[in-house]
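A single protein chain has been omitted; all remaining protein chains appear in their positions.
Chain nomenclature is as follows: A, B and C, assigned in order of appearance, with residue numbering initiated at 1 for each chain independently.
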């Protein structure tokens, strides 16, 4: 597998700066293996979740009226912490601009800007919307998931299954459009909420995914029959992507699967993806 | 595997005409490998989706009143484009009638006719219904999916699983009918919407597929107990077809699976279903 | 695997009588391989479905008022046909009483009795309920599924997975009871429908199976949080039985599954298809 294929390739290219303190800091802030690195991750996760919680609770009218001041204080403390963290990240990497324009660098900036912008547009109506942008900080949770080895196996299996799932989704898309239109023609005059085709297609999606709000539902016998077909169809088609993905996951981890390793010493192929020694000649595979 | 078994067999028999320009056009219009062929596919996909979107939005009363003229103009431009495309397809194939009566030929005609028919029956009440037929154009999306190799693997696995799924579905069918009748006997007098057996069977389908609109739901304690059984049953039985299909997908892609090929030259068995050359002796398997 | 384990063992013991015409009739009525046997099956399936349809439509007040006579006529024709079929079955089997008390013999009798009983209790109130019993005929559909080889594979995999699924279900049962009680304590005073524990447990089942009628739903913030946990739990636990059943289906058809080798020396079964020595007694399998 080439490096270009790994999902985290863009961020893997973030390198520590040359100075010894840069390497040390980098190990703590970007690393996950060392003890301080793990502690840093856990604290960061806690602050992110607290930050998201504050934004969510702030939107509740009664809580905002009573604890508004506390929310503001917590918000500013968190913003200062995130600002320090951002500066520390910039200080210890080799090419700071490269980090700024990486995915997580942009997430960092989006996490900080809304609070600072709030200072200038304090009275504006759009303030609530801008403040809500701070919720995008939740994506920073993915930072911690990124280096987990399992995430890569997942991404690889998903990417391999994608072409088949695309074919499957185009069939589902056609079914939804056609069934939505049919129910519109059947139920359109019954005043049961199927007022136009987009609404009927929305109903078809609600039904085929088995969500079933019940805000719109057929009332005529023929409409109910069509609805029953849509439901059974939705119930049936979920098996297709599940089977595809299961098969992909299984063949990936099996000896002989797509993600199998090969031994450079004896040339044996089809070794298990997590094998550390060649099962034919016993040579270590870790040098790879 | 015989050619007759492949799902796209009927359209594979569409051949280019003898003239050089026919071969060239055919490669663009029917082919997917060359660069112009791919561009043609992408443009076609865009026009199809635009066409479907226009039909859907036209059904929204407020939009039709305001942008009706624009919708008509776009509709006519699209219809002309599709007409030209249809004529081009007829021009470059060997036996035009064969294409006309193929599945996608008929879809092409159904895509065009409603707009032209609209000219003659402009004032008719059934116009809306006829115009809606243009939505069937969405099936043309499948044209692009057709040649994707993955679609065949899917179809093969589905067809192999079909006998088992039929057995499973007949059990589900019996359960739905019997449980729908039982709930009708229990809840029929409670004025909770279970007015007759067909409605109760409709409720059983809504519940067993876990859609759960809530338009009809049991109110008596006994009815709720039966409903709980129906729900748990629906939750449980989804695992059966999922397991069947997963197992089929997996055994199909494994060396040694049901769909495995064998080499006629060296006798090697258990070759991957999509192998083009024998992995033991290198002989091409395509002559099969 | 012993014969006693096969699901259709009880009916396999139904044997044709000694006379030649008995054998010939038996082949048509009970058999599925010969051409007349298949035609008989298809006609029978059609009559069963028509019969079920009539019972269902009869329960619709407006249809019963208008087409009541027709329904009665069709009903009597079908009953006579089923009576003749039942007598023919009795005539051609070796021990008729054995058939009468088999599962499908009892289904046959239950299919016929309600109509004949209707003659004597024509004015009774319970007539409607008795007539509904005719819907049990739908189980005769299973007659056709019974001999399909696939049904056995399904039954075997289900029976093998059963112990694990029982463990899983007892965990689900405990979760439903406890979560239903918790939501009752939290929402009980909010007048949102959680009036007693059985109703709250019913809600927990509706939610954990992702049916979600919406007739009862939490209104307090704490209740909503608990509901969210129930939902995510229901969404998560569906993967367990699905995985179990998929794994069973796959291992059944793989080396080590049912199609595996058996050792002639010690009688060990389930050996890998590529095994060269018996893994129980060590005897070479190559002589096989």
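Basically, a residue touches a chain if its C-beta (ideal position, glycine included) is under 8 Å from a C-beta of that chain, and two chains touch if they have at least 3 such contacts.
The shown structure was predicted, so the numbers you read here are calculated from the model rather than taken from an experiment.
Q: Looking beyond the chains shown, say which of C:82, C:99 or C:184 touches the absent one.
A: C:184
Q: Which listed residue, B:188, B:214 or B:241, touches the chain dropped from view?
A: B:214
Q: Check the options C:16, C:118 or C:234 and report the residue that touches the missing chain.
A: Among C:16, C:118 or C:234, only C:234 touches the chain that is not shown.
Q: For review purposes, identify every residue of chain A that touches the missing chain, sorted by number.
A: Here the touching residues of chain A are 52, 55-57, 59-61, 129, 132, 135-136, 138-139, 141-142, 144-145, 148, 150-151, 153-154, 157-158, 198-199, 202, 205-206, 208-215, 238, 241-242, 244-246, 248-250, 252-255, 272, 279, 282.
Q: Please give every residue of chain C in contact with the chain that is not shown.
A: The list for chain C reads 163-164, 166-168, 170-171, 173-174, 177-178, 181, 184-185, 195-198, 201, 207, 210-214, 217, 221, 224, 227-228, 231-232, 234-236, 238-240, 242-244, 246-247, 250-251, 254-256, 271-272, 275-284.
Q: Could you please point out the chain B residues that touch the chain left off the display?
A: These residues of chain B touch the chain that is not shown: 210-214, 242, 246, 250.
Here is the rule we go by: only the chains that are shown with their structure count from here on.
Q: Between chain B and chain C, two touching copies, which fits better, same or different residues at the interface, with half of the numbers shared as the threshold?
A: Under half shared, hence different.
Q: Determine the centre-to-centre distance between chain A and chain C, using the mean Cα coordinates as centres, and give it in whole Å.
A: 40
Q: Residue numbers in chain A touching 2 or more other chains?
A: Expected reply: 210-214, 242, 246, 250.
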